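Every protein chain but one is kept in place in this view of the complex.
Just so it is clear, A, B, C and D label the chains in written order, and each chain counts residues from 1 on its own.
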Amino acid sequence: MTQTLKAWFSDLPKAVRILIFGLGAVIILLIPRFLTSSYIMGIICRILLYITLAGSLNVINGYTGQFSIGHAGFFAVGCYTTAILSSNYAWDFWFTLPIAGILTAIIGLLVALPTFRMTGIYLSIVTLGFSEIIRLIALNWTGLTGGPLGIKGIPAPQFLGMNIRRAGDYYYIFLLFAVLFLLVTNRVLKSRIGRAWISIREDQQAAQSLGVELVKYKAMNFAYGAFWAGLAGAIYAPYINYVDSNTFTLDEGFNILSMAIIGGMGTLGGPVLGSFVVNILNELLRPVSAYRLVVYGLLIVVMMWIRPQGIIGASDSMLADDRTGADLLERLGLKKRRTA
Amino acid sequence: MSLLTVENLVVDYGHIHALLGINFHVDEGEIITLIGSNGAGKTTALMSISGMVKKTEGKITFLGQDITVMKPHNIARMGISHVPEGRKIFPELTVDENLKVGTIANPRYEKQRSLEARDRVYTLFPRLKERLNQGGGTLSGGEQQMLAIGRGLMMEPKLLILDEPSLGLAPNIVENIFELITRIRKDGITILLVEQNASMALSVADRGYVLETGKISLEGSGESLLVNEEVRRAYLGA
Amino acid sequence: MDYAISILVNGIVQGSIYALMALGYSVIVGITGLVTFTHGEVMMMGAFASFYVFELFGSNILIGAIGSFIVCGILGIIIYKVCYERFLDAPRHIALICTIGASMIIKNMAQIVFGPNQKPMFGIFENQLIKIGPVQLSVLQLVILAIVVILALGLSLFFSKSKYGISMRAVSQDKTAASLMGLNVNANALLGNVIGCGLAGIAGMLISVYYQAFQATMGGPLGMKAFSASVLGGLTDSRFAALGGLFLGLIENFGIAVSSASFRDIFAFIFLILILIFKPQGFSKKGGIKL
Amino acid sequence: MKVRVISLVLVLAMLLAACTTTGTTTQPTGNETITFGVLAPLTGTNAEYGKGFQVATQMAADEINAAGGVAGRQIKLIVMDSKGDPKESSDLARQLVENQEVMAIIGDFTSSASMADVPIIDEAKITLLSPTASNPDYAGMSDYAFSVMGRQSDEGPFFSTYILGKYMQAKKVGIIYINSDWGLSSFKAVTDQMKVDGIELVAEANYVAGETDFTSVITKVKAANPDTVLILDQGAVAQVVNQIRTSGWTDVRLATLGPGASQQLIDLTKENSEGLITSTPFFFNEDDAPAMAFKKTFTEKAGFEPTVHPVVAYDALYLLVEAIKKIEGPITREAIAKQLATTEYTGLAGPIKFQPAGDVSRKYVIGQVKDGKWVLAAGYDYSTTP
Partner (left out) sequence: MSQLLVANNVSKHFGGLKAVDNVDMIINEGDIFGIIGPNGAGKTTFFNICSGVYKPTTGEITFDGHSLVGQKPEQIARLGMARTFQNIRLFKYMSVLENVFIGFQTKTRTGLADAILHTAAYKSDEQLIREEGLKVLDSLGLLPFKDTKAGNLSYGMQRKVEIARALALGPKLLLLDEPAAGMNQLEKQELMHFVIDLNKRGYTIALIEHDMRFVMNSCNRILVLNFGQKICEGTPEEVREDKGVNEAYFGKGLLVGRKGAAA
């Protein structure tokens, strides 16, 4: 279906294709003009934010097959960096961005370092531990982070002399970074580096035998994922206006993770879809809010039972244990047994 | 009637065809051997019999009962004891405990009987008795093989499947093992043997099958295969 | 001096509860070969189970222990069916994610059913103090120590003497061989899960009795502690796991003594990370449940 | 492939649903009701307080409606679950702000969530009246942000001077406090005044929210040998008290700032809390008929006994109504906020009068547990209360 759609699209004359792209872009850019509700814009902003967050986690989990569950920690580092620099030292928002990204990438490297000797689950737990350590440091380092009081009144970013504060305006910043993330990551994944990452996911030993430097690429992968999580944090800080350590609990980490899992890992589109599904579900389930997290939990379990790679995850990878889904369908009589 | 029959067995691992439809049978009291080079499908054939591998096609009958889709532990309980390649003893269990595992699932299990079975194993393998309380992982290769066979015998099987019992063992120990195999047969246990050491296997076997890339290319009595030039050529590439 | 001794006593009592948690954890990981994130939630359910048992049958700690063992054992069966049974030989992250999902379900259902607020636990023992030389500890602390020691010894006996124990160890060491020996791998893994979860249930009861309070959200940090402690034994060796629990309790308490309780979890995680850096496979030699 | 199509359809359907459900609420529908938003953590770690907010505000609304409503209009509440999470809270604040019917918002419970809402309500010029936010910076962030809990900068000094100093005659005090925005500012307020009053702080120890094991904290404070231990927390006071007593430390006097005269605290601690002293703007005095009535109704509806928090939330709604009553001219969001700043009202928890920043100076009394009940303690000079 998507294949035919793609083929149909690429068969169109170039002018038509450009037209379609242009039209799409204009619609996306004009969304805040149609949707004046700042509540809906708020949700859209959130979706865009989590596209970057879940997407950057997916770079780590979905493309090299490492399993990090402490993404909230990286998010926190970026968020605090911008908050501290712009509110305590009056830096301009745009200048704090690279610092936040790079600092988070360095922290990402630090997390990755002890994990090189570890496999799978140990790595997961260490990332989780680091995430908690970062949160507890933020909570206790009152001098720098305001400790439990947090940092308030983070100045709004300026753009062409305009204060960006309303969700409708902020939409463009979130959009810019989500799109930037997807474009840049797409390029990285289609290069030698991305191929090395994927080869590590598929078969570590074979990758090594072909000269893929394991430590280097895993570290680079972690730093890259952390970098974008840091950037997401940095743009989030002035948006929420007030930062404290409660935002970055393990539950936040699981929240990001569940978007990546539900949407699908190992494809760029997966976390995008995941962010849409989870955040919209979040709104739809408001009337039964107590059951919301139960529903997430169920969704995750069901996903593992029938589609471990997520809704549009890389079905052509080791992430997709095709055995699981097929077996279940077979058992339920929904699918005929495969015969040779 | 045959104890075990394998009809038209096909096994695929994904897109790789491991067995392409093989037929063979084992009669009561026989020693049957499957020989063939690495990757010919010998181990797959054995694993299919004991239920560890999903079959694409074919039928396996044991004692007249269809065991094609039966669970491995139930197949074992019917009286098939499979001593796997690489021995696979439980390294952190003592020798005694390893043997005990063999009796746990025995439906005819009762204390007295299992003690007798254990005594029989210890008479068969006096070396094991000396190492009663030693961890299985600390034994030498030969001792581990003995333990693995002993553990299999504790189940009081009707059919004993041995996968490469000589693997990685020094020649004098290999001779020991094969001597044991003939003794076990004398106790009335049927044996299905997979070996790379073709000469050794054929010399004790009543009948043999030669597997080549998932197909049976030759079959015959042990003696006839032992002198068959085709077999030698397959092995030594002469 | 008195100060140091009380920290030591606190550390040992808390550590012994951690040890019990870790014991259950390592049994589960040992036999399924898969890691779980539900352990903390199981402990929470153990606390609730014991509370209702106390309410129905009176404040007897033994009855409470049996009750929470049974309830959590049943929970263990459900968790096994949902998270493990189908995934014993699938890529490992699948079962892991499943347990994350399951823990979300259990935690939030508990919040809905039992209410979110902290609840007081029945006082099982009077505030009596026992002095042994310079060491001072309460009856409750003594009872907790005794229960943990008895359970640990019982478990050790179970694994070394009973036929179920031996077959579980066999399954945990080599599933293929065990199944060729006629052992039902699935049933054994299920049994291991039941025992592990049952122990977690008792640990949950002890925690709520010791701290006299429990609530639906208590599971998360506890699960982490169980994991950290088990790492010392490579996740599968219950002896070292128990030792790890004890260490963790002591480290936390001495760490807090020199800094602040706000750093409690930092100590636990640094302990974990250091072990992983210097002894990534823990102190046990090879996988499988061990005594 | 099929899955992709299905998922795409699913997402589109969800988007549509999300848009339409909210789309309807933006339509104003006549004037017979007046609507307030309530932001409260109905799930998550603070859920019991959120539940308290929900029940207490609904009680107040029901009472007011039964009495004919306000300005001839019935009160309608939209209660939303913020989970105590700033992100959630601000999204919900946006949603409430969008809804033109909503005239004012009560909430949120935590300071961090409330503070995340401030820029939104500030822009929309709508009142955010938090019953409990006590971060000293919160109320000053906007003209539209109010808090009625009372300032730590008032309660802390009162506690030091009148309770620790005059009433308890404490010389050496150890403080155990929760490491939260509330805990830290309370700690600062108390200890600053202690210096002035000449009371020695011999030990301090803190812990993070969710802690259950206080034995190490207690051991640490005990080692400094204080004559009085002050516990600054709202949730975990009972456990700290219990663990102090069960550790065999029976000769130390205990005081607590935070939970107020909470019955739950006594239920949780039984005889361990005997003699415990607290400051409270109010407590459920058996002579205080309205308070006892509140307690009874609340307990019936909520299933648990009230702390001071739901009382303040209850007062908050009455306060809003009081302000609306005084408005001359059309009732608008801005008019409410403007009027609220100057409204004085005496609720169950005492008189409320806003300081210029938008928070309240409260008067406190001393409560003490005697024979398993809170009683009003005497024996100090109340006339010089600041």
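Annotations
By our rule, contacts are C-beta pairs under 8 Å (C-beta built on N, C-alpha and C of every residue); 3 or more make two chains touch, one makes a residue touch a chain.
This is a predicted model, so every value here is computed, not measured.
Although it is not drawn, the missing chain touches A, B when the whole complex is taken into account. Among B:Ser2, B:Thr61 or B:Thr213, the one in contact with the hidden chain is B:Thr213.
Summary of contacts with the chain left out: across B:Ser37, B:Thr61, B:Asn74 or B:Gln134, the touching residue is B:Ser37. Of the listed residues A:Ile198, A:Ala234 or A:Ile311, the one in contact with the hidden chain in the full complex is A:Ile198.
Per the touch definition above, the residue from A:Tyr170, A:Tyr224 or A:Tyr296 contacting the chain not shown is A:Tyr224.
In the full complex, the hidden chain is touched by subunit A at residues 184, 187-188, 190-196, 198-199, 202-203, 205-214, 220, 224, 314, 316-318.
In the full complex, subunit B contacts the hidden chain through residues 14-18, 37-40, 137-138, 140-141, 164, 166-168, 170-171, 174-175, 178-179, 196-204, 212-214, 223, 226-227, 232-233, 235-238.
FYI, only the chains that are shown with their structure count from here on.
Between the contact lists of subunit A and subunit D, the overlap consists of C. Chain C has the C-alpha centroid lying closest to the overall centroid of all protein C-alpha atoms shown. Centre to centre, using the average C-alpha position, subunit A and subunit B are separated by 52 Å.
Listed for subunit A are residues 136, 139-140, 290, 292-293, each touching two or more other chains. Within subunit D, contacts with two or more other chains are made by residues 43, 179, 208. By the touch rule above, subunit A contacts subunit C in their complex via residues 67, 69, 114, 117-118, 120-122, 124-126, 128-130, 132-133, 136-137, 139-140, 250, 254, 257, 261, 290-294, 296-301, 304-305, 308, 318-319, 321, 323-324, 327-328. In the complex of the two chains, the subunit C residues touching subunit D come out as 2-3, 6-7, 10-11, 13-14, 108, 111, 115-118, 120, 123, 127, 129, 136, 138, 140, 207, 211-213, 217-218, 221, 252-253, 256-257, 260-262, 264-265.
Note for the complex: subunit C touches subunit B at residues 163, 166-167, 169-170, 173-174, 176-185, 285-286, 288, 290.
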